[in-house]
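Can you read through this structure? Questions will come right after.
All protein chains of the complex are present and in place, except for one that has been dropped.
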Amino acid sequence: MEQLTILLIVIPLMCAPITALIPSEKITWALTLIVSLISLAISFYILYEVIDGKHVIYELGGWRPPWGIEYKIDSLNAFVAVIVSGISALACLFAYRSVPSEIDKKTIPLFYAAFQLCLLGLLGISLTGDIFNLFVFLEISSLATYALISMGKHRKALTAAFSYLILGTIGATFFLIGVGFLFAASGSLNTADIASRFSSFEDMQLVETALIFMVMGIALKAAIFPLHSWLPNAYGQAPSAVSVFLSATATKVSIYVLLRILFDLYPVEYWVDMLLPQIMLSLGCAAVIYGSYRAWQQVEMKRLLAFSSVAQIGYMVIGLSMLNELGLIASIIHLFNHAVIKATLFIGAGILLYRANTTQLKSLRGLGKDMPWTFAAIALAGLSLIGVPGTVGFVTKWYLLEAAVEKGLWIVVATIVVGSVLAIAYVWKIVENLYFRSKRKIHIHDVSSGDDGVAKAPKTMTMALWIGAIMCIIFGLNTELSFQAASSAATALLER
Amino acid sequence: MANDLILRVITKWLSPIIILFALYVQFHGDYSPGGGFQAGVIFSSAILLYALTYGLDAALQLIPEMALRIGASLGVLIYGGVGVASMILGGNFLNYSVLASTPIAGQHIGIIVIELGVGLTVASVMVLLFFTFARRVAPE
Amino acid sequence: MSLAVNLLLLVFLLVMALAVLKTRHLFAMAMLFGLYSLLVAGLFVVLDAPDVAFTEAAVGTGISTVLMLVTLASTKSGHELVSSEKSRAAPLIICVVMGALLIYGTHDLAELGDASSAPHQEVAARYIEKGQEETGVPNLVTAVLASYRGFDTLGEVTVVLTAGIGVLMLLGNRKKLRVKELANGK
Amino acid sequence: MMDFVLGHINYWLIVAVMMVGLYTLMSRSNLIKKLAGLAIFQTAVILFYVSLGKVTGGTVPIMDEKYTLYSNPLPQVLMLTAIVVGVATTALGFALVIRIKEAYDSVEESEINKMDEQD
Partner (left out) sequence: MNQLDMTLLIILSIIVPVVGGIIVSRLGKHINIREAATLITALALFVINLLIYVNLDLSHENAVASSRFVFAEPIEGLAIAFSATAFGSLFAIIASGLWIATSIYAIGYMRGHHEKHQTRFYVLFAIAIAGVMAVAYSDNLFTLFLFYEILTVSTYPLVTHSGNREARKGGKTYILILMGSSILFFLPAMIIVWFVSGTLSFQEGGILAGNLDAIWAAPLLALFLFGISKAGLMPLHKWLPSAMVAPTPVSALLHAVAVVKAGVFSVMKIVVFIFGTDFITESNANHWLIWLPLITIVVASFIALRKDNLKERLAYSTVSQLSYIILGALLANEAGILGGTMHIAMHAFAKISLFFAAGAILVATHKKYVSQLSGLGRTMPFTFTVFTIGTLSIIGLPFFGGMWSKWYLLSGSLSFQGPEFTYWAILTGLAISSILNTYYLLSIPMTAFFNKADNDSSNASQHASGIKEAPVACLIGMAIPTCITVYLFFDPQLFYRLAATLNQF
C-alpha cells in the first residue's frame, strides 16, 4: 500500500523520458494514456483507503521527517490526485485525434513527454507534505505547461505562453520567498512539523509576511481575481488537448495548495486576525461577477470558457473563505465538479475547432445542427456550469448557498444568484450561436477531410466528450463518492 | 572564428582538460564542492567551446543530437532507477541504504550513481540547449 | 570583515542590477548580467556556499549569459525600444509595496550569521551532527542534496529535462515558420 | 539600533536588488530584458536563502576534524535546486522569445500587443 503511493510519481517520472525518445506518435500516445490510467487506478485505490479519515505516510529515501521529505496522504490529497489523473486520461483520449491536427508530427512525442511531466508535476504537488518539494513540483508542472501552451496553432499562443511564463515564475518565486521566510522562522520545511511547532514562532513578523507571499504566489498560479490576467490567453490559445487538461487541473491544484497553506500550515485563527477571509471573500465575489461578465462579452469560445474559469475559481475561493465546513465541502467538491465540467466544455470546443478550424462563435453558427451529439454534450455541460439541478454544478452551488445562509452572508447569496444568471447568459451565447443562428459558410478543416470525412467528429473525441458529459450527470445525481471525499477532507482541514 | 588557428589549437588542448576537470568534480563531489550538476555544466562548456571554434556541424558530428536526447533521458532514468531498485530491495523510494550490505555502503553507491544521472542529464540538456539555440542564429 | 565584504559586494550587486535596468544597449545588458551573476557567485563564496557559487558561476555567468547572447543574435536586436505607452508608475508602486512588505518581514529575522537562529536548529543541526555518519559523505551539501533531500534533486533533474524537452518543442523544428503563416494559424 | 541595522542591512540590500529585478521585469517592454529582470529577481531570492544559512565564524559545510562550526547546508541545497529551476525557466523563456521574434518580427511587448489586438 505505502509503496503504491510513490508509484503515482514514479510511473510518469520513468515514463516521460522514455516517451521523449520514441519517435512514434501512436506509441507515445498509448504510453501517456496508460500512464494516466494507471495513475487513476492507483489514486482511486488510495482514495478508497483514506476516505474515512485515515492517512498514509511515506518517507522518501527512508529518512524521517523533518529531515527527509515526507508524503502524508489524506482524503484531500487522494481526491485531487484522482481529479488530476482522471482528467489526464480524458484529455489523452481526446488528444488522439486532436493533437495530430494541431501539432507538428515530429514534435508529438515531445509533446506527450511534456504532457506526462506536467501530470507528474501536478501529482507531485498534490501529494507532497514538504513545502520546498512542492515548489520543485510546481516548477516541473509549470515549465511543462509553458511549453505545452506555446504549441497552440496561432502565434498568440507564443505570447500567451510567454506572459504565463513571466507571471507564473513571479508567482512561484513569491511562493519561494514565503517558504524562505517561514523557513527562517521555523527552521523546517515539513508542513506537519511547522504546524506542530507553530505557536513557538507565531509572533514573528516573518511568519506574517511569509503567509502573504505564499498566498499571493499561489493566488497568481490559481488565477484568483485580480491576478488572473494570464489565464484567458493561456487557456484560450493552448492546443485543445492542453486546454482540456490544464483548465481542469492546473488551477485546481493551486487551489488545493492554498487550502493546505491556509488550513494545514497556518492555524485558521492566525489569518482570520489578518482579515484574510474578508479580503478573499470579496475577491471571490468580485471574481464571480467579473469573470462571468467578461465571459459573456467574449466572442471566441475558448476564451469565453477561460473567463468562466476565472468565475468558477471565485466560487472556490468564496467557499474556503467562509470558514465553515459546508463552505469547505463546497470548495473541495467544486474542485472536482468544475474539473469535469470544464474538461467537457473544452473537449467540445476542441471538437468544434477540429471541424471548423476556428472557435470564433460567429463562425460556428449553426454547427450544432450538423453535430447534434456534440452540441447536446456541450449543452449538458453548459447546464452544469449554470448549476441546474441534477448536474454536478448544482451540488456545489447548493452547498455554497447552505454555507452562506448558515453564516448569514447574504452578499454571497446575491453573488451566487447574479453569477448564475450571468452563467445562463454566457452559456446561452454558446448555445445560441451553435444552434439558433443560421449557418455561415465555414472552412472545413483540411486534416480531417482525408480519412473519415468531415461531417463527423472522430470517435475518440466524441467518446471523451460524452464520458465528460455523462460524468457531469452521474456525479450530479450520485454524490456519494465526491461528497464523502470532500467532507472527510474538510473535516480533516478544520480539525487542526 | 572557425578559421582562427590559435583558437583551434587551444581548444584542442583545452577541451580534454575541461572534461577531465568535469570528471573530477563529478566524482569528487562527496569530498569537495561540486557534484553531478556542476560537473554536467562544466562538461557542457567543453563541448560549447568546441562548437564555437569548430562550428556547429563539427560539434554535431562529434555528439549527434540523438545521443544528447538519449543522454538527457537516461540521466533521469538512472536516477529514478536507483529509486526503483531500492524499492525492489525492500526499502522506500530512494532509500539507498538497502542497496548494499551496510547502510553506509549503500548510501555511497546510491549517491555516486544518482550524481552520475544528474551529471548526464545536465550535460546533455545544456549542450542540447546550446545546439538548438545556436541553430537558429545561422542565417538561412 | 566578511560582513564588510558582503555589504560591498551587495552594493555592487545593486548597482549592477540598476545598470541592467537602465542600459538600452542589449549586448551591454547581457554582459552586465553576466557580471551580476559573477558577483552573486562571489557573494556565495563569502557566505560559505562554494557549491552554490560553483553552480551560479557555471549557470548564471555561463549558460544563461550564453543563451542570452545567442538569443540576441538570433533576434537581431541591438537596442531596446523606449516605449512611451507602458506605464511605469504601477510597477513602481507594486515594487515599493512588496519591498516594504519584505522589509517589514525581515524585522524579526535573526542577524546575519546568528548561529542561534531557527534555521540552524533541529533540522540543519542534525545534518551537521549525523550527516557524515549516516551517509558516509563528508560534503554535507552533497549528503543532503543526494540523500536526505534526494527527492528534491530528482525533481531538479526532471526540471532540467523538462526545460530540454520544452526548448526542443519550441526550436527543434529546423524549418523556421514565417510570420504570415503563424498569423493565420499555421 | 546600530547592531540591528548592521545585522539586517544585507537583507535590505537583497530586497532592494530583488525589487530592482521585479521592476525591470514589470516596467520594461523588451522581452529579453524582462527575462534578465526575472533572472535578477530569482537570483536575489536565492541570495536571501543562502544568507540565511550563514553562520558567523562557521565554515563551508564539508566535515573536517579541524572545524566544529559549519554553515548551514540546507539552504545551499535548496538553492542549488532553485538555480537550476531558474536557468531552466530562463532557457525556455529565451526559446519563446526566439519564436516570438519569428512570428511577430519584434521582441517588444508593446508592439506585439498591438499586433495581437489587430488580429
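Each chain gets a letter, A, B, C and D, in the order it is written, and its residues are counted from 1.
In the analysis below, a residue touches a chain if its C-beta (ideal position, glycine included) is under 8 Å from a C-beta of that chain, and two chains touch if they have at least 3 such contacts.
Everything numeric in this text was worked out from a predicted model, so none of it was measured.
Asks: Could you list, sorted by label, every displayed chain in contact with the chain left out?
Replies: Output: missing chain touches A.
Asks: Please identify which residue in A:198, A:296 or A:394 touches the non-displayed chain.
Replies: Considering all chains, including the one not shown, the answer is A:394.
Asks: Per the definition of touch given earlier, which of A:299, A:405 or A:494 contacts the omitted chain?
Replies: With A:299, A:405 or A:494 as choices, the missing chain is touched by A:405.
Asks: On chain A, what residues meet the omitted chain?
Replies: Against the missing chain, chain A presents residues 369, 386, 388-390, 394-395, 398-399, 401-402, 405, 417, 420-421, 424, 428, 432, 436, 438, 476-479, 483.
The rule we apply is simple: only the chains that are shown with their structure count from here on.
Asks: Using the touch rule from the top, point out the two chains with the most contacting C-beta pairs.
Replies: C-D
Asks: Calculate how many whole Å lie between the centre of chain C and the centre of chain D, each centre taken as the average of the chain's C-alpha atoms.
Replies: 4
Asks: Take the average of all CA coordinates in chain A, do the same for chain C, and state the distance between these two points in whole angstrom.
Replies: Taking the average C-alpha coordinate of chain A and of chain C, the gap between them is 29 Å.
Asks: On a C-alpha centroid basis, what's the spacing between chain A and chain B, in Å?
Replies: Each chain's C-alpha centroid was found; their separation is 36 Å.
Asks: What positions in chain D touch 2 or more of the other chains?
Replies: In chain D, 22, 52, 60, 62, 75, 78, 80-81, 84-85, 88-89, 91-92, 94-99, 103-104, 119 touch at least two other chains.
Asks: Two-or-more-chain contact residues of chain C, please, as numbers and ranges.
Replies: 50-51, 55, 59, 63, 67, 70-71, 74, 102, 106-107, 109-110, 117, 119-120, 123-124, 127, 138-139, 141, 143, 145, 147, 149-156, 158-163, 166-168, 170-172, 176, 179, 182-183
Asks: Indicate which of the five shapes (line, ring, star, complete, other) describes how the chains touch one another.
Replies: It is complete, because no pair of chains fails to touch.
Asks: Which of the residues in chain B end up touching chain A in this complex?
Replies: Answer in residue numbers: 69-70, 72-74, 76-77, 80-81, 83-84, 87, 91-98.
Asks: Quick one: which bits of chain B touch chain D in the complex? Just the residue numbers, please.
Replies: For chain B paired with chain D, touching residues are 31-33, 37, 122, 129, 132-133, 136.
Asks: Name, in rising order, each residue of chain D that touches chain C in their complex.
Replies: 3-4, 6-24, 26-30, 32-33, 35-37, 39-40, 43-44, 46-47, 50-64, 69-81, 83-92, 94-99, 101-105, 107-111, 119
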